[in-house]
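Shown here: the complex without one of its protein chains, the others still in place.
Lettered A and B in written order, each chain numbered from 1.
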Amino acid sequence: MGNEKLHLDTHQFKVVGTRPVRPDGVDKVTGRAAFGADFTLPGMLCGQVVRSPHAHARIRGIDTSAALALPGVRAVVTAADLPDLPSEVSTGGESPINFRYVSLNVIARDKVLYEGHAVAAVAATSPAIAAAAAALVEVDYEVLPHVIDVLDAMREDAPVLHEDLYTSGVEPKPAQASNVAARTGFTLGDTAQGFAEADIVVEREYSTAAVHQGYIEPHAAVASYAADGMATIWCSSQGQFMVREFCAKLLGMDVGNIRVIPAEIGGGFGGKTTVYLEPLAVALARKSGRPVKLVMTRGEVFRATGPTSGSHVRVKIGAKKDGTLVAGEMVLKYQAGAFPGSPATLGGMTGFAPYDIPHATAECWDVVSNRPKCAAYRAPGAPMAAFGVESALDELAQLLGMDPIELRLKNAAKEGTRTLYGPKFLRIGYAETLAAAHAHPHWSAPLGPNQGRGVASGFWFNIGGPSSAAVHVNEDGTVEVVTGNPDIGGSRASMAMMAAEVLGIEVGKVRPMIGDTGQIAYSFLTGGSRVTFATGKAVIEASEAVVAQLRARAAKLWKVEAGEVEWRDGHAHCTKTDEAREPLSLRQIAHSAGKTGGPISGAVSINAAGAGPGFGTHLCDVEVDPETGHVTVLRYTAIQDVGRAIHPAYVEGQLQGGAAQGIGWALNEEYVYDAQGRLQNAGFLDYRMPVCSDLPMIDTVLVEVPNPGHPFGVRGVGEVPIVPPLAAVANAVSRAVGLRQTQLPISPPRLLAQLDSKGR
Amino acid sequence: MNKHHVTATVNGEPVEYLCETEATLLDVLRDRLGLTGSKEGCGTGDCGACSVLLDGRLVCSCLVLGVEAEGRQVTTIEGVANGGELHPLQQQFLDDAALQCGICTPGFIVAAKALLDHNPNPTETEVRYWLAGNLCRCTGYDKIVRAVMNAAAKMREEA
Partner (left out) sequence: MATVVLQGDLARRCTGGLTELEVDAADYRELMSRLGERYPALVEAVRTHTAVAIDGEIFQDPLLEPIGPHSEVHFMPLIGGGAPPVRRLG
């Protein structure tokens, strides 16, 4: 089957839509590309973090003297080396960034809140000495009772993590501190009226486990600190400007005194949109006077970096006999980990988004517990809510005897549909993905015994935001495009392609580069499915600025008005016909740039608006082994409205990768804790992500409904693909075994227990 | 700490190094020999990002001690290309867009090379099971498997 593309608007592009080899590719297939842990500096020390063995404890004291006395140890830091930040919400967020929480998560002060919570860090002349020194740091803990599960953490008698945390968003304001950080809600219409009109109601509770982003590259940073107060950090992250800002805040430094140089990043998926090691590396470098390298082990990654929330989701849907949806209600309880900030609100906003439901509510609860602080994971909050809604719709379709795709088509959101969170949709392509799914051969292929087919849809907003780009024309007509966004999935290629398209030259003549914080103007991080959209827009505008200059230079050379020069196919053409003028190539104009006014370049910084939301519909076939409960994914098709695929292979890659993560989330991935609140499966053997032999080929269909908010029609694509798979897989299993799956992961022991109790 | 003097051949070149008893071959390659193409993803032999060939056999270098390389041939990702000429697998990974972040790519190429060295005509299932020891979180494996099969086909044609 493979990969298909459906164009719904036509435009003649020369470069956009082709598949050139990515510019950084050779370095990546030869091992030359430098990731965070690949950097070394002369005189560099090795760092190691000291972490709590307890899930919840008060820190009565930390004695670093023995560690400091060990020969080869050059510095030890604790929270005392960082400013004690007040609990102010100084910037905004879907859950506000409280830098005090970020700081406390980077290194604990007064209390440790999860096994693995950092309490100190050491720097020494070798890894072995650093490890020995870490073991010599003595921490006096007063162990406290802990709580892991979100429902347990909500109970009145639960151990309280933060004595100053009072639930926001409830009336009256609570008198007692609790683990319930916040409640938010959304209302559309009147659900009491809506449910009263329903002929049929489906109401279910679902649960999902916490899952980790699972990037193969552990966090790594190298920091140096010069005597004049300038810190330089080499690290892999999803945003060098974010690292700079967070380190400045956490260390009490001026932003201008920190330079962050982005390494290649070995996967992020949202998990590297915050800092863990960087502030500690700088603090150690500052104290020791030497560069310091800090790298996490895989165990540390699992114990101490953000997974996404586990959840409890209750969904109630009401419909008419003919399948028209009349009312929807959802209650979401998400676990935030040790500090507030789960994406429960986003779950509430996205769950019903693909549907035109006149009456709906979402109630979203953010709850803390003694687990690592959660971090963003690809469409944060959406997959869990979609799992509930899409499973409920599947059940509804079964009860009505309706094709589940037709049920969705009947109620599909379109341009002008009112969302639960307020605004109406502009141009979207959801119905087109459903139509493509319905027409796809996968939907009508025959199934065998113990096999089932599931369909599910999903939504994500996609964001724009600030981005900068600079386009420089070299003397020989080659071009550099500099942007400030780390390349996680092949975006460098897309930047080069968009510039080449505007300039009218071969993409091989355009060299994309990623600048550090000192080399390019501010760019918001790589995340939110924003780079091809927002940074792409900046690249296009900077390229257009260059084209304007090229036309002006040609006009000078020809002694005509700039308005009498057109730019076409990489050449300046004179529209004035009084004499013959040979078109001038970019190369020719570049060559004489010094004579016509100096070097030619364009730099643009924008705050990109107009990001179009994305929708996906996935089809999944599974086969269940009734003797072991093992689920095999036989066939998978991911269909998504991608706006316009600049480089189709990398867009397909996003769909395939997101689907694979969702399949792992549905079938195997979860955190296993013991009675002491310690993580039992902090490694890839037992935190079971999909391997090559678990998956079939993942077919993709790229539906292109161009986004009017971008010059080439681009929509963000990276996050949508992880939203449908949880329910697509669960619906397939439910149909294969005749038992509705409401708990993820559907691991073999769980499924087998269900089958056994059903006597199959 | 007790250090051992080891002589071995890495990517066809003789090397010698000192290493502690507990140092892994991966540590030696990255920290002593400056060959940072092999990556540490887990340190426990579960992700394959550190894959190298030891006397032609595919191993996780994080599970081999530095001292075990004494007198043996090691091939790392840096030794897969022939000077400036990419191996067909490397070229195919590029042509088929079989990488996104690229951190697992060295491991996959070394592992795939080991497969094709002894089985030039693998089925899709054989490819998937051979590569089950290499984790990728970005691609869902689809394009990787296609690239390996396409490279195998090209190599058979040229043979």
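What we mean here is this: a residue touches a chain if its C-beta (ideal position, glycine included) is under 8 Å from a C-beta of that chain, and two chains touch if they have at least 3 such contacts.
Quick caveat: nothing in here was measured; it's all calculated off a predicted structure.
Colleague: Among the chains you can see, which ones touch the chain that has been omitted?
Modeller: A
Colleague: Pick from A:P71, A:P86 or A:P423: which residue touches the chain that isn't shown?
Modeller: Of these options, the touching residue for the absent chain is A:P423.
Colleague: Among A:G116, A:G239 or A:P354, which residue is in contact with the omitted chain in the full complex?
Modeller: That would be A:G239, which touches the missing chain.
Colleague: For the chain not shown, which residue from A:T274, A:N411, A:S457 or A:T637 touches it across the whole complex?
Modeller: Only one of A:T274, A:N411, A:S457 or A:T637 touches the chain omitted from view, namely A:T274.
Colleague: Looking at A:G116, A:G528, A:G570 or A:P745, which residue reaches the missing chain?
Modeller: A:G528
Colleague: Need a quick check: the contact residues on chain A for the chain that isn't drawn.
Modeller: Output for chain A: 89-97, 169, 171, 184-187, 238-239, 242, 245, 270, 273-274, 343, 345-346, 349, 376, 379-380, 421-426, 460-466, 524-530, 607, 609-611, 709, 719.
Here is the rule we use: only the chains that are shown with their structure count from here on.
Colleague: Under the touch definition given earlier, write down the residues of chain B that touch chain A in their complex.
Modeller: 1, 20, 30, 35-44, 46-47, 49, 76-78, 80-81, 86, 90, 93-97, 99-106, 109, 125, 127-129, 131-146
Colleague: What part of chain A is in contact with chain B in the complex they form?
Modeller: 19, 21-22, 24-26, 28-35, 37-38, 128, 213-218, 264-269, 295, 297-298, 488-490, 647, 649-650, 652-653, 656-657, 659-661, 683-685, 689-695, 697-698
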